[in-house]
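Quick notes on the structure that follows.
In this view, the complex is presented without one of its protein chains, the others remaining in place.
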Amino acid sequence: MPSIERLKDMLLEGTGARLLILPALALIGIFVVFPVIWNIYISMTNYALTGPRARAYEFIGLENYVRILRDPSFYNTLRVSFMFTVFSAIIGQAFLGLGLALMLRAKEPEGVLGKITKALKITASILVFIAWIIPEVVAGYAWSAITSKGGLISMLLGINDDVYVRYPFETIVVANIWRGTAFSMILFTAALEGIPQYIYEAAEIDGAGPWYRFRHIILPLISQAILVDFILITIWTYGVFTMPFMIVGPSGQGGVAQIWTLYVYYDAINVYEVSYAATAANIMFLIVLAMIIVYLRAIGYLKKW
Amino acid sequence: MTTVELDHITKIFPPKTVAVNDISLKIRDGEFFVLLGPSGCGKTTTLRIVAGLEKPTKGRVYIGDRDVTELPPRKRDVAMVFQTYALYPHMKVYDNIAFPLKVRKMPKDEVDKRVREIASLLGIEELLDRYPRQLSGGQQQRVALARALVRHPKVWLMDEPLSNLDALLRIRMRAEIKRIQKELKITTIYVTHDQVEAMSMADRIAVMNKGRVLQVGSPREIYHKPKTLFVAGFIGTPPMNFINVVFGLEKDHYVLRGKTFKIIISDEMGRIIEKKLGVDKEVVLGIRPEHIGIVEDRGRRENNIVEAEVYVVEPLGTETIINVKLDDTIVKVRTIKEVMFEPGSKIKLYIDPQRIYVFDPATEKVLV
Partner (left out) sequence: MAVVVLRIAKIVALWTLLVVIALFFGIPLVWLVLSAFDPNASPEFRIPSTISLRNFMLLAEPVSGVPPLMWIVNSAIISTLVATIVTITSILAAYVLTRYSFRGQGAMLTAFIVFRLIPPLILALPIMILYRSWGMMDTIHGLVLAMSALILPFTMMIAESFLRSIPVTYEEAAMIDGCTRLGSFLKITLPLAAPGIATIWLLSFVTSWSQFVLPLMIIKTPSLMPASVGLQFFFGEYGRVEYGKLSAFSILYSLPVLIVFLTVQKYLKRGIAGLVSR
């Protein structure tokens, strides 16, 4: 039976064993790559969620793209998404995360004072961490509740109204900072731990003050981490859906806080214009792709171009 | 009948590292065959090709009369001691040694008997219950050795299996391996870069450099009849001395002329060199440190006595190595006499023209 023997060898020894990658490729192919392509096709049809256009839809070419580029609500969502990302990711999460990482690393004084400092540090970082890991829907629900009328935030602001209705954009920005800061904190903590202690000591002996040490020693050493952090949280924040969806709903309180993910959902599910939503999603996906390419370059993939 | 044959084996690691370059070897049944060469010369790669862990880029491998080039390792019936030991970290020493037997479905009590036998032979019985990470490097190495020796395959492959042992243990293990091998007559390929190990254990040695086999022969042959400058320089402690000289014809005898000395060689030798190379050519004179004599009597003058300046003296107990400066070369002289020389003093040396080698500097091949 040489042929059966050969077959067994092939499966167990090499050539055939490579086929074990197939289940993964199949899953990715069918449920990731194909849908992305299908989305492009759908955006060129007039497919709708219900009605006759759900069953018999037609190819309409680039009509949706032409339409969307003339649609003021699309420019509104572009603007909101951009502002949301800048405020929430870069200005909020990254800086807060870096500040937290530096604070956590600062030397503690001896004795009781040190113990209290340490306890405070641990409490703060655990809370930051929990905010990050609990399911996003739960986070969205909690923020929706405390920014409701009668909640703590409305009391503090002294308004007798839902905060997320009065300040929808600000609410989702702050809520998302709350949600995502842990990632930057952990990343920067890891980066700071990578700096050997003797470098700090050498700088101190050389008489460098705290600001000088930060600016000329720490910052250059963690610049790679900062770059990567900026890119990643930008990508993630840009793609956020669940929390804003829970807090301000798909319409984003009349568009004020309608980031693009809400816009896509709203068009597809609330207005039934699926192909139009797909068009928006594709344009937004191009933007994400550009950011991903920047990321790949930053971490050393894609050396050329 | 287990011979191992490598037929024009070449291994190229992409993109273009030539690790093994057109090697052909025939290893005889029951032979203890040593691959000897400096670091990075392709010894491990050659061994891995025999084991089936690496496919040769070109060439065929035969074990017995069977072409095994395409066969997976498990069908080649070889055992191997890895240079890096490769002990399974999650198994105790006992299970590590028993593993190859268990895979082959040997009965349990038989496995147990064999494991304990080999463990006591290698002095690791007390370690059987430990994990590899709890062992010293030398202990790990002996476990790796045990895992290979516990089986009686067609071929044993050993990649520097003693490199991490202390001098005493190493000498004991050499004898032990050699004894087991002779007893079971298992064809063995043994890799080392330690030439003493090679000389003392091998039936035959293949000296390798830069992916090529330079010479194959018994330890005596390799020592006494090196074919190239490299082999000559690699074997012997300390290695052979090389001095650049000019081969010439003076009056009625052939000479090797250095800047400050002259050696008269036999007509027979001279004629061979003249035939191969011609006269007044640059050649390399090779002489082993133990073949240089120290002339104590200052008065006499004789042929083939050269004068050199003492540079450093290394007393090693039973022998002394004297480094002297001859022309611009440091020449090592080995003597068992108790001698003392001041650095800087002059010394007279006798070079026995019967024991010299002459190499062609261009081809690095031996002339005589």
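Every chain is named by a letter (A and B) in the order it is written, and numbering of its residues begins at 1.
FYI, a residue touches a chain if its C-beta (ideal position, glycine included) is under 8 Å from a C-beta of that chain, and two chains touch if they have at least 3 such contacts.
Source: prediction; values computed, not measured.
Student: So which shown chains sit in contact with the chain we cannot see?
Tutor: A, B
Student: Just one of A:103, A:208 or A:271 touches the chain that is missing; which is it?
Tutor: Counting the whole complex, the residue in contact with the absent chain is A:103.
Student: Determine which one of A:91, A:130, A:157 or A:202 touches the chain that has been left out.
Tutor: The missing chain is touched by A:130.
Student: Which is it among B:6, B:41, B:78 or B:322 that touches the chain not included here?
Tutor: B:78
Student: Identify the residues of chain A touching the omitted chain, counting contacts across the whole complex.
Tutor: Listed in rising order, the touching residues are 11-14, 17-18, 20-21, 23-25, 27-28, 30-32, 34-36, 38-39, 42, 47, 54, 100, 103, 106, 109, 113, 116-117, 120-121, 123-124, 127-131, 133-139, 141-146, 148-152, 154-155, 178, 181, 183, 186-187, 189-191, 194, 224-225, 228, 232, 235-236, 238-242, 246, 261, 264-265, 268, 274, 277-278, 281, 284-285, 288-289, 292, 295-296, 299-302.
Student: Under the stated touch rule, tell me which residues of chain B contact the chain that is not displayed.
Tutor: So the residues of chain B touching the missing chain come out as 51-53, 72-74, 78-80, 82, 84, 86-90, 99-100, 103-104, 147.
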